[in-house]
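Excluded from the complex is one protein chain; the other protein chains are retained at their positions.
Here is chain A:
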């Protein structure tokens, strides 16, 4: 480390209208670690709970943890913001090169405040801060924007390029921030927060360096952790077929959401399993910087664009959730068709999970006559790749009132047009697990409304009898373990390696002695602060409702038990309120 104490966070706070920034040193390392804890602390400091998400003064926050760059798979960044989806505090996580770029730029966090005077790109590094007018990129699709920014800035390989597409410019609550082409801050609309700040791109240049601890302890521990990540089969699931391995597994146990969750199993899923993608479409693998596992799977889209044999091809990253959202949910069961849709969604800068589930609802609404093609413009039909390509474009472009409203959230559109019963919304559009009551409640009430808030999907699969107290206890404890990792900020795929003892050893080897000794308190502090921050921005878990469609689901265990689901929801809501109100 270079001067500042280990106990302090080094934060770069950028004032967009002024085009300037200031370095701030903040206490709190020993109690909050970084990542999720740090973003909540920074929102407490800079956020405006009572003002709307697009108030120019609302901060857009990116934070890493104490182990970022120092150990393998400590490769994620936490983005925090007030969400356009529900106007409450939100987090989204992404990998790519963002985490190591921030580390080498020398900051624990980047806070962006205000609104740029013109469409702009912010670039920061260890010896660099510049706001550049890029009005010529406004309106440009996300992939082309990336290519232009790549040409405009130096540092290939050692920088991270964050950017938005048209959806972010249009204020869509489904707009993502793309990171380095293949990764995303996907959920809850952070892309719109960038758009509201007139920020088309952010380039983080990882051009700084810092000395490592003397002695052999740190490199020895690094090698031990690295070997666990690469020489054992702990990571096999992630680098072999990747997360799409879940497609066949969930389909096999009748727990895969299909056709807007009208079904949970279908023989056609064979065309879009992880095995099918790997065999037919997998072009190569890629990794986040600092991760030897390489879970990023890149498939290809090949398109004949002229009668003569003239083809183009593009590379598209795929994972379980995108395949669920653009495939199973829309009943598109051809792997190449799914990749084509993912490519379309990517260009618009939409979160594929929300966008896919939204169009699945629109398709059923059209089938039921709740909306007509006057609203949907194209005749959306389950399985119809061409119609969905156009549909995704209209959603990103907010082509008419219907798509403008749908882009604010499926439930917002359902409240206006009808069809709330079959809107697959659990806080936000659902993730790809129809495993049962615990997962539905976990996503609906979880802080990020994500399948990653807690392992409810795995609890369901253990075929337990209804047990409200046991399930709530599990959700609360599992969340606490996960927030410790998201404060470091580890990839959650590494949770099998980074147990408390290993984390403690890693921190100690770098000189974070107090933090190493206090991990239990840290995870409790972070959990409490996050919930308190969320509740302060208006979240009331008691008012969350779970649409009727989720009660109609049939899994391998039979029909959903609505009495259990409701009891669980009420009990978990009570637990969340207790967590957030503690000492408040």
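What to note about this one:
Note that contacts are C-beta pairs under 8 Å (C-beta built on N, C-alpha and C of every residue); 3 or more make two chains touch, one makes a residue touch a chain; residues count from 1.
As a convention for this text, contacts and distances are computed from a predicted model.
One chain of this complex is left out of the view, and of "ABC transporter permease", "4Fe-4S ferredoxin, iron-sulfur binding domain protein", "TrkA domain protein" or "Electron transfer flavoprotein", the protein name its UniProt record gives is "4Fe-4S ferredoxin, iron-sulfur binding domain protein". Which of A:222, A:417 or A:556 touches the hidden chain is settled by the complete complex: it is A:222. Shown as candidates are A:21, A:59 or A:72; the residue that touches the absent chain is A:72. Considering the whole complex, the residue from A:115, A:150 or A:495 that touches the absent chain is A:150. Mapped onto chain A, the interface with the missing chain covers residues 69-70, 72, 100, 103-104, 127, 146-147, 150, 156-158, 180-182, 206-212, 214, 219, 222, 226, 230, 284-294, 296, 298, 314-315.
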